[in-house]
Each structure stands twice: as C-alpha cells, then as structure tokens.
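The complex is shown incomplete by one protein chain, all other protein chains being positioned as in the whole.
== subunit A ==
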Amino acid sequence: MWKTVLRRILIMIPQLLILSLLVFILAKMMPGDPFTGMINPNSDPKEIARLRQEYGLNDPVWVQYTRWLGNMFHGDLGQSYIQKVPVTSLIWDRAVNTFWLSLMTVVLTYLIAIPLGVTAGRHQDEWQDHGVQIFNYITYAVPPFVFYILGIWLFGFTLGWFPISGSVSADVNPGTFAYFWSRFYHLILPSILCSLISTTAIVQYLRTGIVDNKVEDYVRTARSKGVPENVVFNKHILRNSLLPIAAFLGNTITGLLSGSMVIESVFSYPGMGKLFLDSIGQRDYSTLTALILLFGVLTLIGNLLSDIIMSIVDPRIRIK
C-alpha cells in the first residue's frame, strides 16, 4: 500500500504545478496591483514606481512566476504586501486559530450528527425520525450567515453569554490560564452554531445507511446465529453504515486547516477563511496565491487520506 501512497504523492507534483500556474495567471489577471490602493492625491508617483521596481513587478511574467515558485520550494511564501510580514508567519498564526475552531466544530458536528443519524435510521418513519428530518431540513435550508447572525444576536448580544468576535480578549497575557480560557470561551459560540448546521450530510448518510443495511441479508444471518439485537445493530448494521462517512473523513481532517470563510467573517475570527477574504479585498497577491495553493494541496492530501482510510475500513477497497 505504501508504494501506492508514494506514487499518489508523486502524481500530486504535476497537479500542483498546474495549479500554481493557474493561480499565478489568475492573480496577474486581476486589475490593479498591491500599490494601486496607495495612490492618492498626495502620493508620489515616483515612490510607487520605485516600489514596483523593488518588488519585481516590472520583470517579465515568466521571471516572476519562476521566482515565486522557487521561493515557494524553499518554504518562502513571500512577504505580505499589506501586512508587511512574511506570509508564512501570517498563515501560521491564522492556521493555529482555524485549527482549534475547526477541531471543536468537527468534534461537535460528529457528536450531534451520529446520534441523530442513528436515531433516525433506527426509528425509520417514526416520530423520532420525523423530528430529525425536520431538524435536517431547517439546518440545511437556513443560510449559514443568517443562522450565525441570529445566534450572535440571541446568545451574544441579547443574553450576553458569549463573546461575539475575535479569538481572545485583549486584556489577558499569553501563557496564563486566563488566556487559554479566553480563547476557549471565544470558540464556544461559533463552533456550536457552525456544527449545528454542518450535520446534514452526516445525518442523511448515516440514516440512509442504517435504513438500507438493516434489511440486508447478512443482518438476517447475524440474527439467525442468535446474536442479540443490540450487538446486531452495533457490530453489523452500524459499522457498515459508517462507511460513507469514512469516505469524506480525509477531507474533513485537512479541512481543519482551511477553515470556514463564513463563520470566521461573521465572528471576525482571525483564521484562514478570514485571511483569504481579507487578502482578496486588499489585493494581497502574495498571501492570496499562497493560500489558494495551500488549499489545493490540502484538497489533494485530503483525497489521498480518504482513500487510505477507506482501504483500511473496507476490505473490498484495496488501493493497488
């Protein structure tokens, strides 16, 4: 299997090269450059021109591309034009924030979705199932930003239970317990709200899996062996029903780093999604291209991880 994994990683190299080229071209095609925003009646055109020259924006396009790509290989994602800090450190800080928010969201999502899916599948067409279906329709149909804003209004603004923006309070010092508590406290509301409306796919896959599997012949065989009903359910029905969920586990894991643009924007949470949106708004090309490339890498790794996970949990799937 490891040979296959290695081969898959090698195949990723040309894929990434193509992606990098596309990203670079798109970035170049966007109107304006990082210094366009600085132009105002007081700005010195010579100064702008000097900056363009200094940052290499006057070089031929292919020189810019190879320089960018070469730096990338050395782990140098460039300098943020706007924030004036290395993109690497910018992304690192944001990725850490996003990781905690996403991790908490994913854990909560599974904690909510799996019991709901199991209940719905077990009690197909009974009131429990109808209840779960109604929950599903609502959480799937409500636009996330509306849901988040309602949540902020109710729990943050009206009831005042949770902070409504940022990742940590300004008045605590890093390293203290108060700091960690503050960070955790800032995660609670966004992660609960986000997980509540992320459950739909898992609940539906699980419900359908259970409904389909519980009438399968092998379940009847298990019963004919005298296996008690709760074991039939957990060992035979549930395990087979979890397969479709395992299929997107890989992308869920890599998704821990790419974050969510909507939740991070609404909560002004300094994570990857917000960084991405901000760098679009500010035409921060170096950050933007680095992020798109990173998201691409994460997607490719996520797919590979999913395949590996599937081949572990389902003996019928063997990657060759």
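By our rule, a contact is a pair of C-beta atoms (placed from the backbone, for glycine too) under 8 Å apart; a residue touches a chain by one contact, two chains touch by 3 or more; residues count from 1.
As a working rule, contacts and distances are computed from a predicted model.
Choosing from "succinate dehydrogenase", "ABC transporter ATP-binding protein", "Cytochrome c oxidase subunit IV" or "Spore coat protein A", the protein name stored in UniProt for the chain missing from the display reads "ABC transporter ATP-binding protein".
Within subunit A, the residues in touch with the undisplayed chain are 216-218, 220-229, 236, 239-240, 313-316.
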